[in-house]
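Left out: one protein chain. Kept in place: all the others.
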Amino acid sequence: MSAVLQINNLAKTFGGVKALQGVDLTVNAGEIHGLLGQNGSGKSTLIKVLAGFHEPDAGGRLLVNGNEVRLPLAPGDYKALGMRFVHQDLGLISSLSVLENLFLDEISTGHSAGIRWRSWRRIANELFRKYKVELDPSAAVSTLRPVERALLAIVRAVSGAPRNGLLVLDEPTVFLPQDDTEMLFDLTRNVAAGGAGVLFVSHDLEEVKRLTNRFTVFRDGRVVGNGATEQTSREELVKLIVGHELKAVSHRSAAQIAATKPIAVIDGLKGGLVAEASFAVHEGEILGVTGLSGSGFEDLPYILFGAAKAETGTLALNGSVVRLRGQNPTSAFRSGMALVPADRPRDGAILSLSVLDNVSMQTMDQFQKGPILRRSRMREEAKKVLSAFQVRPNDPTLPCSSLSGGNQQKVLMAKWLQTRPSLLMVHEPTQGVDVGAREEIFSVLRSATAEGMAVLCASSDHEQLALICDRVLVFRQGRIVAELTGTHVNKEEISEQSYAVDQDAQPAEAS
Amino acid sequence: MTLLKGGGRLSLVQRIALPGAWLLLIIGFGIANPHVFLTPATFQTMFGSQAVLLVLTLALIVPLTAGDYDLSVGAVLTLSAMMIAILNVQYGWPIWAAIMAALAMGLLVGFLNGIIMVFFGIESLIVTLGMGTLLGGITLWVSNSATISGISHTLVDWVIVKRFGGISLAFFYAVGLCALLWWIMEYTSVGRRLLFVGRGRNVSKLSGVRVGRVRVGALMGSSTLAAVAGVLYAGTSGGADPTSGTNLLLPAFAAAFLGATSIMPGRFNPWGTAIAVYFLVTGITGLQLMGIQSYVQQLFYGGALLVAVALSQLSRRRVPLDNG
Amino acid sequence: MTLLKGGGRLSLVQRIALPGAWLLLIIGFGIANPHVFLTPATFQTMFGSQAVLLVLTLALIVPLTAGDYDLSVGAVLTLSAMMIAILNVQYGWPIWAAIMAALAMGLLVGFLNGIIMVFFGIESLIVTLGMGTLLGGITLWVSNSATISGISHTLVDWVIVKRFGGISLAFFYAVGLCALLWWIMEYTSVGRRLLFVGRGRNVSKLSGVRVGRVRVGALMGSSTLAAVAGVLYAGTSGGADPTSGTNLLLPAFAAAFLGATSIMPGRFNPWGTAIAVYFLVTGITGLQLMGIQSYVQQLFYGGALLVAVALSQLSRRRVPLDNG
Partner (left out) sequence: GCSEGGSAATSGTQNPAIDTTAVKALIDQAKAAPSFSAPGPAFDASKAKGKVVANISLNSTVPFNQIVDAAMGDAGKAVGVKVVQFTNQGQVSQWIQGMDSAIAQKVDAIVLEGSPDPKLLGPQIAAAKAAGIPVISTHLYDESYIGSAKKDLPDVTAFVDAHHYRAGTLMADYAIAQSGGHVNAYFVASNEVQPSAGIASAFSDELKTRCPDSCKAKVVNIPISNWATDVPTQVQAALLSDPTINYVVPVFDGMTPLLGTGITQAGKTDSVKIVAYNGTASVLSMIQAKNLVAAEIGEPLEWLGWANMDQVLRVLTGTATLPSEKTPLRLFDSSNVNETGTPANQKDGYGDPAKFQDGYKTLWGVK
């Protein structure tokens, strides 16, 4: 079997941070190769070196289809080398149209004088038909839902991937619901069957086991293991990635939940994709909301927080009632709510400011003594919080942009949990977070609920919901169609309810 | 830099709001002052006279599309006109050679702007502000602060005296540049890359765009266009003065932003720019023809900019979450 | 808006590059022209006479921190001085009442700027460009294009005649405003929110910051500070003219950006601003005192801006990733 991609002794240093050191990696033709590792272990950095975005340190070697290629690669070189990417943040320009994004590579490196928009549009429509995605070529990407954006990026990469080329997928599934994931897997297998190599990054070991032939694991920028996927158990993978084994988690029972008092009671909510929703979140519970994308569950936290408009409905939080039409983020925050959004670079973190600035956005006022903001105190406090959340590196003065995606997510959890909200709402809380950190985030959520906080977790990751939630509400077409509690909270039942073809919304079995 | 909020499909209302306002303005002045305003001569001179401003505004929209500001265009215009005057009048160079020298200066200034911006990683706003001031000093120096007149009649003839349909050739040059720029921006990959870089620098780099090169190129484009505006300026006035070109900077910015509300709302675009320039000029000319005080014209300018942009935003579907 | 690329810990070299350059400049002129330049009087007049520019630059950095531009500050300064002159001299209002009226005008203009920007969702650059033009027209109108002198001696006394350590009180007002602004920006949550909004609008919104209010507040702050600069202008010159204030806009922008390379590199900050203003003024004054040609001063201005910002970027650890 010939190697599509061969990397020897590659290193990349950012300032003092060694993001990659002595990395060796081989991807063979026709092979789907899993690239695994904790947050910040260097996966995306490697990929960006291949894309010509980062310049690696001197000394590394790169062979493509057996031919030595001189490093560093220039932007755009990847194209001639037969590589195609779905980047971690998808690599789309959101203010431009679907069509322009679809042909981004062509335009970026081409020398066309006389772009034939009309024929491109025809090609686009054919592609969308072929890959069975419904996209309007002239819609702005900013108006698309996350799934649609992911599909666009995937179609772009897959349709351009040449035979004996390399397709790189950096966490392509985080935004995808089950059936689209299946479609992606089929596409990926087709590409590999055509003779290309695939490099596939995911934190979802289930996916890795199902899709990949071989894998390589990074830890702290080094290769700590590789092998054939079939011959490696899930537990072994976890151990390679995290360095230790994971503990199991237990759920509360329906009776336990019923015994606690409701913290937030939502009544008659309508707005966005939510047609009607009434439910309560209880003290100390983690309530999951899920469904297929477009079923309305993603809008729920944003509407409750006042970041998206509600048409009608009320929210009783700790007994005081607000009309959701008049809700806005400021009053929501003041009344004891918190929201960790899914779109981290846009809505979650201010990447150009320090970790300290980000963590202390809400707590700042507590450090005000008379006219002076006591900043050394703020720094110490932040350090404590960061170490509680195992943020690596634990240096609050670093700009947030220099942390890896997963560590940024932990910073955000820290930022909001510090405010001791009575209702915490999270949207895809472990998106792009490695198994180790994921466990840490779960345990943080657990200990917070132990102190009486209520958590609303909106996610399309059914396995995750099964792992952490005490109760799960499933949405279909804007309505709650099922409520799962106790032993019903498992991946299979959540998926079944989400995908049920049954159109008559039936109030759930377990309530 | 995303200019206006929202995105997505464009409403027709918005596309044509500015042309519509322009039409209303013409009708209004036509009723108020039919015998003077509604004459071919009025329109002929209106079109002919603002070619310099139009070309200068086109210069601005090139780097604006790529997300950069060029504050040095006014100074480049002035220096370009001054170079032509000095080389042609004082040194006796043939006019074409003087023009070539001025254009070369524009290209060089843009290159320097770009290199400083990219190499040192400084915001274009600062680089071009500094460069503009520096060029202003150079203009004062080489001209000895004096106005120079007597530029070759060939240039004056070919810019303003010769007419087509009663309109000076300058107008057709400007419209030609509009068309050229529109073609480049819409139908060539070079032009599209400008937009990509302006809208998403990292994504563009990931997709293989040589971002630095595109940004340098945009500044070279703007400086060269500004030098062309200087040539037209020298041609329309038959001379050059060391300061007045810089006063065109703010009107040009106003027109560029106003133009971005029309035709392709949300994007800086050449035809929108042309309409914005002539909308503003029509208002001013109409007031001037009615003999209204100069400060009223300034009130119109400021007010029209605010109202036009505000209305064009209102007619647009509001989008809930503002983009950073 | 992220001003400069990179982030992270600040190198000391960079923090003090500009103060160092200032010192070098003073030493240089001291050697070249010891008897005139190195006198207390030179520094006293330098500090006193540029208080207006310093306050105007402070006005700019407030919205710049929140990610907005305010191009109307020059026009507000001019109108503020003109209002004081008209109300005090022509209408016989007591000086304090005239000052209050001018400050109220500043507050109102800022409020209008902010409301138009937020309500219609228009870029601050366009709104304030339009507003500045409008105010320029209003100033010409109310003043009848004339210079008005004879403002109450109380104001003049308290601005420029009374001195402390040989330096006019105007300087101490400006430094006081610097200190106040520094305290607000660094040690109050209101000030931090400005920065948050400037760096991440959505994030701030979702963190409970009332983004619209903060942006309106920033524009109100800048207009009010510009009105204060107008008061100082009226006080230093004892009169007001209808146009000259707008000439201060570009120097103020230059100083604001230069100031952002120093003390707290990458952020607009009041002390950096003060140093930038006096660095530029020292250069100009030194050249003036040597009787050097005027264009050289302009060359210095442009050149110093480019070189200082470039050096401050070089001394910075280069960071590989460009921020979008």
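Order of writing sets the labels: A, B and C. Residues in every chain begin at 1.
The rule is short, and it goes like this: a contact is a pair of C-beta atoms (placed from the backbone, for glycine too) under 8 Å apart; a residue touches a chain by one contact, two chains touch by 3 or more.
All values derive from a computational prediction rather than experimental measurement.
Put simply, the hidden chain is in touch with B, C once you look at the whole complex. Contact with the chain not shown here comes from a single listed residue; of C:L24, C:A104, C:A146 or C:V190, that residue is C:A146. Residue C:V161 is the one among C:V13, C:V142 or C:V161 that touches the chain not shown.
Residues of chain B that touch the chain left out of the display are 33, 36, 39, 41-42, 45-46, 48-50, 53, 89, 140, 144-150, 156, 160-161, 168, 236-242, 244-245, 247-248, 251, 281, 284-285, 288-289, 291, 293-294, 297-298.
One chain is missing from the display, and on chain C it is touched by residues 36, 39, 41-42, 44-46, 48-50, 52-53, 140, 144-151, 156, 159-161, 233, 235-244, 246-248, 284-285, 287-289, 291-295, 297-298.
Operating definition for what follows: only the chains that are shown with their structure count from here on.
Chain copies chain B and chain C are related through a rotation whose angle, from the C-alpha fit, is 180° to the nearest 5. Computed from the mean C-alpha positions, the centre of chain A lies at a distance of 44 Å from the centre of chain C.
Centre-to-centre spacing of chain B and chain C amounts to 28 Å, using the average Cα coordinate of each chain. Touching of two or more other chains is recorded for residues 200, 202, 205, 321, 323 of chain C.
Looking at chain A, one finds that residues 307, 346-347 touch two or more other chains.
Put simply, chain C touches chain B in their complex at residues 3-6, 71, 116, 120-123, 125-127, 129-138, 140-141, 145, 200-202, 205, 211, 250, 253-254, 257-258, 293-303, 305-306, 309-310, 313-314, 318, 321-324. Put simply, chain B touches chain A in their complex at residues 2, 7-9, 186-190, 192-193, 195-196, 199-200, 202-211, 266, 319-321, 323-324. Interface residues of chain A facing chain C in the complex, by the touch rule stated above, are 14-15, 54-55, 305, 307, 328-330, 332-334, 339, 341, 346-354, 357, 361-362, 364-365, 368, 371-373, 397-399, 401-402, 415.
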